[in-house]
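A single protein chain has been removed from this complex, and every other one stays in its place.
For subunit A:
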Amino acid sequence: MIDKGELWLVMIVLGLGSFGLRFVFTGLIGDRPLPSWILRHLRYTAVAVLPGLVAPLVVWPQATGGAPDAPRLAAALVTITAGVLTRNMLLAIFLGASTLYGGLYLLG
C-alpha cells in the first residue's frame, strides 16, 4: 500500500516540477528573440519527440506483454501512411482503427 505522506509529496513535487518544465521557456524567456540555431532545432521538437514516444508502443505493445503483434503493426503502418498521404487526422485514425479491429478479428 502506498504511504499517504509519500503520495502527497510525490503529487505536489510532480505538479510543481511539471509546471516548471512547461513554463521554463514560454514563461521566463517571453518575447526576447531566440538565436536562429535554437529556433532551427525547435522547429523539429514535435517530429523528434512524438515518433520516439510512439515507436516502442507500436513495436512492443503492452497488451501482448511486449511481443510484436501483426494487427498492431499493420494498424500503425496504415495510420501513418494515411496521415502522410491525406493530411486528414480523423480519416487516418478511422483507417488505422479499422485495420486494427479487422486484423484482430482475422488473426485473433
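Convention: contacts are C-beta pairs under 8 Å (C-beta built on N, C-alpha and C of every residue); 3 or more make two chains touch, one makes a residue touch a chain; residues count from 1.
Just so it is clear, contacts and distances are computed from a predicted model.
Think of the chain that is not pictured: of "Inner membrane protein YgaZ", "Helix-turn-helix domain-containing protein", "Heme exporter protein B" or "Glutamyl-tRNA(Gln) amidotransferase subunit A", UniProt labels it "Inner membrane protein YgaZ". By the touch rule set out above, subunit A reaches the unshown chain at residues 1-2, 6-15, 17-19, 21-27, 29-32, 34, 37-63, 72, 75-76, 79-90, 92-93, 96-97, 100-101, 104.
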